[in-house]
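One chain of protein is taken out of this complex; the other chains stay put.
A, B and C are the chain letters, set down in written order, and residue numbers restart from 1 in every chain.
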Amino acid sequence: MGKYPTEPLKLWNKAKELRRQFYENYAQAHDKGGLRYAGGAWTFDAVPAGLGEDVYSLTSEPYGASCAYNKEFSLRCLEAAEGYGYARDLCSYMRNYWGSILINEYAFGGPFPKPDFIWQDHICCSHAKWYQTMSELEGGIPMHCVDIGVGAAPPFGELKPHKIDYVAGQILDGIDWMEKVTGRTYNDELYIEACWNDFRSTHTWAKVCELNQAVPAALDEKSLYSLYVLATLNKASKWCADFYEELYDEVKDRVSRGVAAVTNEQARVMSDTQPPWAFLKVFRYLEEYGCVSVGSLYTFGLEGMWDYDEDKGLTPRPMPAKRPTSREEATRMLVDWHLRKPEYQHFYSPEYKSRLMIAICKQWKLNGVMLHYNRGCEGLSLGIAENRLAIQEAGFPVMTFEGNMGDEREFDEARTMARVDAFMETLGIKRVGRA
Amino acid sequence: MIEMFQEWYQARHEYAREWKKKNPGGKVVGFFCTYVPEEILLAADILPVRILGSHEPQNVTEPHIFGMYCPFCRDCLAQGLEGRYDYLDGVMIAQSCLHIRQAFTSWQKHVNTPWSYYLPMPHHVQSEDRAVKFYAAELNDFKKAVEDWTGRKIGDEDLKRGIEKMNKSRQAMRDLYELRKRPNPPLSGLEAMYAAVTEQWIDKEEHAVIVRQAIDQELKERDLGLGAKTRLMLFGSEDDDTGFVKMVEDCGSVIVVDDHCTGSRYFWNDVVLDGDDPLTAIARRYITRPACPTKDWPERRRLEHTLKLAQDWNAAGAIVIQQKFCDPHELDIPEQRRNLEKNGIKTLMLELDVTVPVGQFKIRVEAFLETLSEEDLF
Amino acid sequence: MITAGIDIGSKTIKIVALKDAKEIVGRVMILAGTDVKESINKAWAELEKTAGVKPGDLAAIVATGAGKGDAVNAQRTVTEVSADAKGANFLNPEVRTVIDVGAEEGRAIRIDTAGKVVDFAINEKCAAGAGAFTEAMARALEVGVEELGPLSLKSTQEVAMNAQCAVFAESELVTLVHAQTPKPDMARAVHNAISDRIVSMVRRVGMEEKVMLIGGVANNVGFLDSLQKDLNTTVIVPEDSESVSALGAAVLAAEEA
Partner (left out) sequence: MAEEFWRWTESRWHDPDIDWKKGQIVSAGVDVGSVSSQAVVMVDGRLYCYSNTRTGSNSPDSAVKAMGMALEGTDLTIDDLPYTVGTGYGRVNVPFGQRAITEIACHGRGANFMYGPSIRTVLDMGGQDCKAIHVDEKGKVTNFLMNDKCAAGTGRGMEVFADLLGVSINDVGELSLKVEEEPEPVSSTCVVFAKSEASGLLRAGWPKEKVLAAYSSAMAHRVAGLLERIGVEPDFGITGGIAKNVGVVTRLEKEIGIKSLQSKYDSQIAGAMGAALFAEALIKKGAKK
């Protein structure tokens, strides 16, 4: 028996089921006369929702991660992409995804289900090119992509009207475009509802993560991965928003009863960027030191909406005061809401990300930070070396380990574990063994 | 006078320091990407200077930029950390790829250049009017920032002056490149590279004057016997590696045209004023210029542009320069190569680092030229 | 009270025996055969023979090195990082930066007055920043590894080498060979290349004087010269620089006991 009581998450199986359902719905959409579209985890998925309730998506990043999780399948995908001429150092989600098309195998069985259209957004150099290439590989699929790289949001920058206009304008163009390529008439009611679900999902996810400030932590990052993924799949869906509200209640209850994720918790760290999916055992290994990774800006901020303030630090962003009533209003609210996403700010300066990360170090009571120098994602590894310096300056020890979220060939397990040992020694943490 | 460009290339920092002596109170701004609207800097009588690397091994950037980013951005940052650009009054970037952005943000933090500006250049350039409208508004904010910094108003007349300077310089370079279409090019690819790269940090008028003189006099009847060499195109990532270009030409080729951001992509199109206010006209020029791959979507419009260059300049083959880890070009090159090969233009891909492994590259280039050569050894 | 530290590396096994955490009373270094267990026993026997110290006499044993798990008689194991730090601190308490360049791994470690690790960096999956690199280069130049250092001191001109990969750097070297480049200049280029890799790591942890270089490559005067030029400071090289990790383990053992 460890220091703290622990128990499995009750909603665990439901989360798994929702995920399975999502990938199955996409694959089977056509059988029921529905539509399929492809887009990234960061895209405005509320928008295609206006085409009807039988429109299903395949979000590329979590799909790439699903491929990566299966080493044998992933290797065949990666080599197929390389064989087609694409460099080994490109986004590894993207290479898994392309490879899955090239070998025409869906990670969940059967041939790769071709989408009817592509709805994507663009902030890192690969986002739009990912689908430009995918469209080519599938022999030409209509594509619309929204550029969201308009500069930092408050408190780091000012969201001037022309910035909102630019992004909103592209979305409104996209809606007209969608009607053309699908031949369906667009339903603003469904769109407004989906926007509201998006606000609910991303607002509630932040509240769930906030609960993890408790000692002992109610959730470890490994679990957070399996939960935040639902928002990366379909944050604008009712099922996602509802699930997060259910989840909030269960985690709140765990906290009140002092239920721990890691029964021997004696040290707390956070990671950064996507983990090497084929090697989540790194987090299990931490448990031998009674060390829990309570999350990261990545798990908190990719699908969670926060406000940041020098004194108050990070707080979940409150829900908008009122529902939008028109397509235009909904669009502007959606754009304003998302451009403030914590995971977007570092694209304009590592300084902003460092401030958010240091806030986490303090509020979530961390002993140190483990940065994953992720060769698989140049978007989220952007400025990570400067983050390391800033966090150290703020007085928190930092360890880095190189790896790749989706290409296991670039992860050295033995050497990484040796690094963890050395880091734990520097933190003065003795091995307690897993209880 | 064509050797002037090489002198400028080798003495880039001395030139800027001299310029400041000659222009008391004049400001020099270093910029990181060719999407920076120099017209506005020129309107404020600022000397824009493109920040480039020195192609020397270094050990100062490891703490600041993770090794998976391109050697070019690390080489650029190294110049700042080693104090070689200590004469800069300001430094700025126009949003393009993530790699060079890190050189800029680390420079902001660790190199004490007094003034800096991050200009959000849009990516969705194919949305034309949306992007133009957005960029024009950003340019207006940028203009204000420059005014506040210099304490000097920038009027439409000033902007028009900046536009004219840039357009004249661009026209001169395009005319120089025209000469390379000749069956017997009057200048080598190396000389052309010196001219093209220096345009990015020499006073535009001064540079244009020399280019004009070269065209009208020295190059008029010049014969370097380049007619017999294999004509090559150079395209891909940023490349100002003159040692590399010399090696390629010494192997028995002549580079007649290029498509990269230290070459033709920089001066390919002009700002066209008709009707538009100056800022909108400037915005439109950068939105519609030959795009960096990171902005070339949803359509691949670069394919046609690159192919046309190769055909108009009658290149027998193309050397693809892939800056190591340069994702934008890694996302572009496979299709570019397929398209060129499909049209009968053979390609050789080389991966550039800060310094090039001469031996390993020489053998590839020579073998490539052998496959292009007509000599029958059989 | 006598304690010992044993460092089980991929190439060699070292043991250092320490009296009252003060005085080194025994030091052993043997080549590791393919049978580690056997090699370890040989090392202990060697210690008994040369220093008259039996494992039984020891108050505590701490093991480090890649094969530390094989040291059955050790009370605990520590990583090379902590061992290096302690060992360097024992030899010279003023040392704040430790550089350890072994056959396949290079490390930079910043330590405090007590020899506690403040920050560390280890070279990633590439051998260009490690000793194996010099071995490959020496073979390409047809000189012994031990000659490489002195040779490079005779260099008269700088030659840039883009060493991304140990074996590829070797063919770059071959190119230089065919370009009739003088051997001393090539040797210098090799050492500059590794030095750049190592110094990058040192800058990452932040260099603080004094600096100590340990590990197999520490005996390479050519590398030392390049390193000192790049860091632009004098670098301390202790005698028996290869057994500093074992020494550190012995010190830690004394702190335990």
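Everything below uses one rule, namely that a contact is a pair of C-beta atoms (placed from the backbone, for glycine too) under 8 Å apart; a residue touches a chain by one contact, two chains touch by 3 or more.
All figures in this text were calculated on a predicted structure; none of them were measured in a lab.
Undergrad: What chains on display are touched by the one that is not shown?
TA: Hidden chain contacts in the full assembly come out as A, B, C.
Undergrad: Check each of C:Ala59, C:Val177 or C:Val237 against the chain that is not shown and name the one that touches it.
TA: C:Val177
Undergrad: Which listed residue, A:His30, A:Arg323 or A:Arg409, touches the chain dropped from view?
TA: Selected residue, touching the omitted chain: A:Arg409.
Undergrad: What residues on subunit B make contact with the chain left out of this view?
TA: Touch set of subunit B with respect to the missing chain: 346, 351, 359-360, 363-364, 366-367, 370-371, 376-378.
Undergrad: Touching residues of subunit C against the unshown chain: what are they?
TA: Residue positions of subunit C that touch the missing chain: 10, 34-36, 67, 104, 125-127, 130, 132-133, 136, 140-142, 164-168, 170-171, 174-175, 177-178, 180, 183.
Undergrad: Kindly note down the residues of subunit A that lie in touch with the hidden chain.
TA: Counting only subunit A, the missing chain is touched by 79, 82-83, 85, 409, 412.
Heads up, the rule we're going with is that only the chains that are shown with their structure count from here on.
Undergrad: Which category does the touching pattern between chains fall into here: line, ring, star, complete, or other?
TA: complete
Undergrad: If you average the CA coordinates per chain, which chain's centre is most distant from that of subunit A?
TA: The most distant chain relative to subunit A turns out to be C.
Undergrad: Based only on mean CA positions, could you tell me how far subunit B sits from subunit C in angstrom?
TA: 45
Undergrad: Taking the mean of the CA coordinates per chain, how far is subunit A from subunit B in Å?
TA: 36
Undergrad: Could you please state the distance in Å, as a whole number, between where the Cα atoms of subunit A are centred and where those of subunit C are centred?
TA: So the centre of subunit A lies 42 Å away from the centre of subunit C.
Undergrad: Could you check subunit C for residues that touch two or more other chains and list them?
TA: 124 - these are the residues of subunit C that touch more than one other chain.
Undergrad: Enumerate the residues of subunit B that touch no fewer than two other chains.
TA: 62-63
Undergrad: Going by the contact rule set out above, which residues of subunit C touch subunit B in the complex?
TA: The contact residues of subunit C facing subunit B are 124, 160-162, 164, 168, 171-172, 174-176, 178, 192-193, 195-197, 199-201, 203-204, 206, 230.
Undergrad: How about subunit C: which of its residues touch subunit A in the complex?
TA: Touching subunit A: residues 78-82, 116-122, 124-125 of subunit C.
Undergrad: So in the complex, the part of subunit B that touches subunit C is made up of which residues?
TA: Residue list for subunit B touching subunit C: 56-63, 67, 353-360, 362.
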